[in-house]
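One protein chain omitted, others in place.
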């Protein structure tokens, strides 16, 4: 029998992607899925793609079955996880939280951007930040804890922070950039959630691109935390007519000495070296820029590098699936690592081509 | 070591879907992929979604490696397979042909609709028609041949014939309908092929629906052959702004005595009973109609049934992925069966939800 | 000063298209727009495309300004018009109603399909059915009434009935068809209305086609009324990933004597002759089928004709904009005619190409 797993909030977009992944996962047994809105309904009724593939039924969030799980994935809205995590940990259950509630190490920053008091700041120091490629120590710490028999809390990175940081980090880490990290990103409509709103109406979203949150988006401090550059990130997200997919394009100026040392080939090498051992992040060949469609439905990230030499400006672009590497799949990757499974188990699929 | 497999025409839309499926297949080893247009290029260069997932390189169609294969899948245009199949069979290699060249039992019909002479009509009697749910005897015959050590030729059903026949067959088989089988179907743009044309230009295809081939489409005789109703099918296909997906909606009038015996519930039962043991075809609950998005990327078919009692008219609608159950996945399903593997091996995936 | 016009329900999809048309109309002065949901908000706030183009503000539905109008267009949901029309007529105001409430001549049929009692059946005989190309006498009668100084009620045809009837009528009128008129139609998402629902969510509607209302859609009796063929229409609508646009494809069998007399060229001539004097309906050249994108944003209808001779089956396909010829523009066309203006006034625009 495999590791017993549950998903809270399984009928949302990230939750249902988790459901798909865990149903097909060799080591996790998906035993419980909950949904406040769809409790009592069969999974296949709410999402017909599961017809003939699963007999799971959505349960209430307070179902006692959740207590039988070894691990619970939370795919609930921000601020809701605050009310769930402490109880699960107290019951000895490991938690992989897709919400933002335990990502920011500084509770004051959280409270500023999310507008609520953080009710369990004591968990923040031990929560592991889940972005294995850039924060391996965090996952390693959680893994040790799991080995020691303790439940772990992993706060998986957000979608925009994941793509933006994967694009910017190798250069920032090499300390060759100066000034603001300018990030513009574009997300598909799943990023706006499953709720039917004026904004997610097909006729509002199709044939339209627009910026939002331009005066300050709450993923900014998360990116700054990952990059270790407080106050140095300008981040502007956009909504585009895609179902899934997220592209983040970062422009950064090189420091004077770095501009003397680096050309486009050396920058390409810098990125290739950095991700050389990564199972999921690929640096595309020189001159290629990533396409979101190449990674949709997967945990993969594609990174492309360009350099405008006369302007000493490095451009790095990263494509992910906002629900894959940006949410559900990254959580599974973290869980694989913490539970001592192969990092790619259940995730080693190719995007549906085209 | 697994069964050595090759794909001729692997860089087209059906070919690349076959490539994805066979790379992940537990029993087939994809050893050779050919492409006239992309020979010499790495798979991951032409389709970046394979970056980091496969080192295959497209070969020329006449590569000797093909001769080392146990089985070759043909994803070439209609009429091209005529020049390839006899040689492969003569070399003792089994062939699963996705083209139309060996589907029609009557070579005259083929020549009428495809506008070329059939150069190997002697193979038609032994070619198995590949639509396992409706023509199980054909696959059974091929399987016996394979067991006997002979190479087999399976002519996999076309995309429109698959969906249309899955919708119509249970009623036709029960002999409860009369008059024309009226079929209107809608396909995504992958159905028009990978070639860049005025018609497949994004700006021509998006925000547009249109009928085509309305004066007679060559999939009509194939549907009539499956249903056993020569001259009784009216078929009108449409092109819609989808990447993948095919929906076929069939209307048929009930015979007088059948109208007296059947109501919507009995018709629902008829369909449910017919597909009861099918691994891939699901009849949706009464009142539900299939959505193409529920089956995209898979070998699954969803069928819905409705009845307009006052007009004695049965409506059956079937959704498939034109590249999945309508092409590549169905070929893998046929190969699984012929080679004695579990029917669902390598195909048992859920559509990416939403 | 022009003819004072008002729109009730102006913030819905048909209402806002009416707003656009009437703002640019040379003879109608759009004086009042009402919206229950958006009352008090500037038009340009709710629909930013009007920024800098109009200072209109949405009023409450019971605004006294409506009483100052010469003509009121109703773009309200079915059954709501019942509560508005009698009062407007009593106040001497002509009404062009886009809802279904006064379309069906038989109130029992209305009550069966719309599930409410008809509260002003006495208006049905005098209501003019608004589909000028097929029911010119109805508009003529209304025009006479207007000339006589009386307020008129025009019940504009629905979107599916308009396209389906334009496709079928010339053949039905020539009495050359027999058996069921088989209609399958596809509408863009605006057809489902502005309300944000699970079904109109971008992620549900994109990359998906599905049938709905297959067991009987309430536009069926309206089509039968126009064609004069009670109980002879099988109609199955579909939802497709378009913003706007509606395509209806009709298949009809020719009577024996007609099959002897007609070939595809004669059928083409029949259709061309029928629409020869039409300002808005074009029969495409032989062999061409209509594209919805060619008529989006306009009052135009494109009709294509094909013939499957061996099956004695005529195929006619009609493309309209469901919000244009299928709703707002057709109402303006009717109003132009009734008020003695040129039929094409304010409507003589070309679709945005591509």
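A, B and C label the chains in the order they appear, each numbered from 1.
Going forward, a contact is a pair of C-beta atoms (placed from the backbone, for glycine too) under 8 Å apart; a residue touches a chain by one contact, two chains touch by 3 or more.
Note that the coordinates shown come from a computational prediction; the quantities given were computed from them, not determined experimentally.
Summary of contacts with the chain left out: across A:37, A:211 or A:261, the touching residue is A:211. When the whole complex is considered, the residue among A:242, A:301 or A:328 that touches the unshown chain is A:242.
Within the complete assembly, residues 13, 189-190, 194, 196-198, 200-207, 241, 243 of subunit B touch the chain that is not shown. If you put the missing chain back, the residues of subunit C touching it would be 13, 16-17, 19-20, 23-24, 45, 47-54, 190, 207, 243-244, 280, 282, 284-285, 288, 290-291, 293-298, 300, 302, 348-354.
If you put the missing chain back, the residues of subunit A touching it would be 179-180, 182, 184, 186, 188, 203-204, 207-212, 214-216, 231-234, 236, 238, 240-245, 247, 249, 251, 253, 264, 287, 289-293, 296, 304, 306-308, 310-311, 313, 315, 317, 319, 354.
The definition used in the following text is that only the chains that are shown with their structure count from here on.
Counting steps between touching chains, the shortest path from subunit A to subunit C takes 1. For the touching copies subunit A and subunit B, the fraction of interface residue numbers used by both exceeds half; the interface is of the same-residue type. Across the assembly, the chain pair joined by the most C-beta contact pairs is B-C.
Computed from the mean C-alpha positions, the centre of subunit A lies at a distance of 47 Å from the centre of subunit C. Averaged C-alpha coordinates put the centre of subunit B at 38 Å from the centre of subunit C.
Put simply, the C-alpha centre of subunit A and that of subunit B have 37 angstrom between them. For subunit C, residues touching at least two other chains, in rising order: 203-204, 207, 241, 243.
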